[in-house]
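In what follows, a single structure is set out as structure tokens and then discussed.
Only a single protein chain was left out; the remaining protein chains are all shown in position.
Let's turn to chain A:
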Amino acid sequence: MSLFRSLVFTSVLVGLIVGAVVTLAQFLGTTPLILAAEVYETGDETESHDAGTVADTAHGHDAAASTEAHDHHNADAWAPADGIERTAYTLAANILTAIGFALVLNGLMQISGRQSDWRSGLIWGLCGFVVVMLAPGFGLHPELPGTPAAPLFERQVWWVGTALSTTAGLALLFFQRKPWAAAAAIVLIALPHVIGAPLPPDGEQALAPETMSHRFVVIATLTSLLFWALLGSLSGHLRRRREA
């Protein structure tokens, strides 16, 4: 059980650092774009991230009938207030996400049974970036609020399927040095994209301008690259110290 404890310890430490750094990067990069996109969203729809005011709630019925891009969060549900509270919840969510992914990455590094240092950790981290950002993002790019999209559950299924299939492909590439394995890996990596991501309904327009959406995709992808590069190399470095 001490091995599990040390995996948890490493992952929590890495998650705290990566979560904090990435929150800062988001604060400067993606969050301003999300807030700007919400202005378009709330201009057209009624829901907002402020705690639902009486006016919001009263208006909610019209919104349900109108041509919303997607019916999402219930206006009555609690949401953090804009400002410090919202940033604090984003920080908590980022730290938890980083701890979660660090547990997965460190667990897999452990199972592989290989020596680790910051460089091998970085490669593991970059594989995480491919699995969790690049591959799913190729079909379902990072979205600003107010972007039309297919039903949530279908997208979540495709997202998870793509991540699993890409993971299996990369594992075959790295751990099997046979031509058949390489061929199977290419098929596994390509398959979700051949099947295709669930598309938004025809004729629906994004609320925010195209250029803003494009900037969001680029910045979110770069932030994720930073997340995974740090997560992997820190994990590898800490594991090496433990193995030594």
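Heads up, the rule we're going with is that a contact is a pair of C-beta atoms (placed from the backbone, for glycine too) under 8 Å apart; a residue touches a chain by one contact, two chains touch by 3 or more; residues count from 1.
Quick note on the criterion: contacts and distances are computed from a predicted model.
Visitor: Looking only at the UniProt record of the hidden chain, which name from "Cobalt transporter subunit CbtB", "NitT/TauT family transport system ATP-binding protein", "Acetolactate synthase" or "Inactive transglutaminase family protein" is the right one?
Guide: Matching "Cobalt transporter subunit CbtB", "NitT/TauT family transport system ATP-binding protein", "Acetolactate synthase" or "Inactive transglutaminase family protein" to the record, the invisible chain is "Cobalt transporter subunit CbtB".
Visitor: Out of A:36, A:108 or A:191, which touches the unshown chain?
Guide: A:108
Visitor: Taking the full complex into account, find the residue in A:94, A:116, A:165 or A:233 that is in contact with the omitted chain.
Guide: The missing chain is touched by A:94.
Visitor: Touching the hidden chain in the full complex, which residues of chain A are there? Just list them.
Guide: Counting over the whole complex, chain A touches the hidden chain at residues 1, 3-4, 7-8, 11, 26, 30-31, 34, 49, 70, 72-74, 77-80, 86, 89-90, 92-94, 96-97, 99-108, 110-111, 113, 132-133, 136-137, 140-145, 149, 152, 155-156, 159-160, 220, 223-224, 227.
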